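One protein chain is absent from this view; the other protein chains keep their places.
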Amino acid sequence: MDLRTLTSLSGVSGNEYEVRSAIIKELESMGISYECDVLGNVIARKGNQGPKVLVDAHMDEVGLIITYIEKDGFLRFRPVGGIDPRVLVSKRVLVGKEKIPGVIGAKAIHLQERDERTRVIPTDRLFIDIGAESREQAEKKVQPGDYVVFDTEYEELSPGIVKAKALDDRVGCALLLEILKQDWQNIQLYAVFAVQEEVGLRGARVAAFAVEPDMGIALEGTVCADIPGTDKEFQATRLGKGAALSIMDRGSIPDRAMLNQLVKIAEDEGIPYQFREATSGGNDAGVIQQAKAGCPVASVSVPCRYIHTPCSVMSMSDFEAARKLIIKFLESVEGGFRP
Amino acid sequence: MDVREFLKTASLAHGVSGFEFMDIASVARDAMEGLVDEVQVDVLGNVIGVKYGQGPQPRPKIMLAGHMDEIGLIVTKIEEGGFLKFAPVGGVDQRVLPAHEVIVYGKRPLTGVIGVKPPHLTSPEEARKAHKMEDLFIDTGLPEEEVRNLVRVGDVVTFKRQVSELMGDRFSGKALDDRAGVAVILVCLDELRKYKVDADVYAVATTQEEIGLRGALVSSYGIEPDIGIAIDVCHGETPGVPEWRTASVGKGPALAQGGNIHPKVFAALEKAAKEIGVKVQNEIAPAATGTDAWAIQVTRAGVATGLVSIPLRYMHTSVETLAISDVEDAGRLLARFIASVDAGFVKELKTWI
Partner (left out) sequence: MKDLIKRLTETFGPSGSEGPIREVIRKEVEPYVDEIRVDALGNFICFKKGSGGGKKVILDAHMDEIGAIVTHIDENGFLRFANIGGVSPVISLGQRVYFENGTFGVIGCEKLDDIKDLKLEKLYIDIGAASREEASKKVKVGDMAAFFQPAIDLGNRMVAKAMDDRIGCVVVIEVLKRLKQTAHDIYAVFASQEEVGLRGARVAAYGINPDVGIAFDVTGTGDTPKSHTMDVSLGKGAAIKVKDSSLICHPGLRDYLVKLAEENGIPYQMEVLERGGTDSGAIQLTRAGIPAGVISIPSRYIHSPCEMVDLGDVEACVKLCVAACESPLDF
């Protein structure tokens, strides 16, 4: 399944139905066995001998949830996952299962006091306008508890540079599907398409408990700030410079043997790579590492500019580098590498 | 099951997070005896009442969690003169503290007051700022030597507060967050006698919720339920807070929705409410619900969770206020829900298409 399809699906944390269904359909067409658990994770299996390797990508994306419908038909909402309220104003969204189009409006600049313009509008002052004229009319299409996604089209901005919503972490899902295309003989691969990463690494935690892996790898779309105004030392990653390897983040310190092995493979195979030069943020590796009696982990990511906004940007060359690197790494585990 | 009588006893009982065994745990235990087949207490002091179902083995396991701990204070130092310095246990708003009466649980319970400087000696600048917790102290009126004899660093302190029976069925007191949840569980257990029930029910009065959902975390690990329902409180409507952030007191329990809640459990709770004519309200939780359900959901390989909330005003003060009818309705709807759970329902919880 390509990134265009994957990123077009709705999957706000806790409401991953569309993504899950599409992935299950794909797994079935590939003839791969899988299970769903009670949180909604999809765990696909390949290979029957060798170490248990859990490779994780999360299906969910940040978004909004409707909390209340005003008398005049405007929708109140709260963010699901970490969204900077400053990116919300003047965006198009799709509300609920029926994907009702809506816009996040704001008071016109003409009507604002001078000092209002410099202040951030907090999310609890924002609202969605679906064109309803009353609560009754709105309630025909929308209920409190309905999820909202950004309405963003997948586009190629220039050759190999794509723009979409939810690249974090559909790019990981795409990588995981690529891995599953290969025949794995000497590892027991547990491909976990996880739910609820953005609200606290919830899905991966229970999946890792069930799998009890010998090692874990998180595949991510990660922060990238190679943008004007950010000094080199604070950019974290750079677009087009290869697969990003985590050195440490809030959730885990990657196993040094696994990290060194990834570096060695990248250098031996001439695969472009970079370190994720930041320790902020966290991903599913944090909870995989802590499952039961613990296991070594690493993270391989694709740099994505503007993650957690309606439109993120990534380079297909980085995707390709990450794909090659993770597959070569797993082959090395088949060949006997152990952390 | 007399909710009002139970809440009177439970509200007055003390049980600061981590110190539930000193009083409230036995209140919960006594209340459960007779309603369940057996009562257990685990390492963290969770009181677990087990009521076995009649369904074929393996029977569905349903855990109900209402936390019995309350926020409070803990003595950090005995100062010269016998004044006690303290730190909060759980989310205490320091603005409710000045001039509050408290009980210090030393070798014997001591009444104390949280002293403040009189307004006459307070400068206007000072008066504009809220007191800082670290500047406050407890005065027991006893000489220093006696204080040192009776009180030790690490002793806990609760608010001294009688309950108030307000107009209608409104009821006010301390620690209704979440002794109201425990009351709901008791109503539910009582009500379950009317039904034929397949599932085993684990009724848990949990500990240490206010300091990180710790009791629920370990008790759900031990119980390994298929379904876990937390019963807690949510914010009741309050002047100055927008309508869309609160639920109405007296208009029925709120059923939560969001990532923390299994959609099929929510739907079944909603259906149960409809079947017995209980009105329910919405509670939309984008992510963390901050309740035991948050811990239970990610226990072991995952648990299907639900959350039933009792609307409550003035949370974390000593005059928390609720409607008795909301507690009763919540208990009845939970019983109806439990009676509807069979092996087929549990199997469906892993089906996502």
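When the chains are written out, they are named A and B in that same order, and each has its own residue count from 1.
Throughout what follows, a residue touches a chain if its C-beta (ideal position, glycine included) is under 8 Å from a C-beta of that chain, and two chains touch if they have at least 3 such contacts.
Note that the coordinates shown come from a computational prediction; the quantities given were computed from them, not determined experimentally.
Although one chain is omitted from the display, it touches the following shown chains in the full assembly: A, B.
Residue in contact with the omitted chain (choice from B:2, B:33, B:134 or B:243): B:134.
For the chain left out of this panel, the touching residue among B:17, B:158 or B:257 is B:17.
Interface note for the absent chain: among A:295, A:311 or A:333, the touching residue is A:295.
Contact with the chain not shown here comes from a single listed residue; of B:11, B:140, B:172 or B:208, that residue is B:208. Interface residues of chain B with the unshown chain, by the touch rule above, are 17-19, 21, 42-44, 74-78, 85, 87, 89, 134, 152-154, 208, 211, 214, 217-219, 221-222. One chain is missing from the display, and on chain A it is touched by residues 232-234, 247-248, 252-253, 256, 259, 275, 277-280, 289-290, 292-296, 339.
Assume only the chains that are shown with their structure count from here on.
One inter-chain figure worth recording: chain A and chain B are separated by 35 Å, centre to centre, where each centre is the mean of the chain's CA atoms. Only residues 13-15, 17, 20-21, 24, 35-41, 65-68, 70, 76, 78-81, 124, 144-145, 195-196, 199-200, 202, 205-207, 209-210 of chain A touch chain B when the two sit together in their complex. Within the complex, the chain B residues that touch chain A are 242-245, 257-262, 282, 284, 286-288, 297-304, 349-353.
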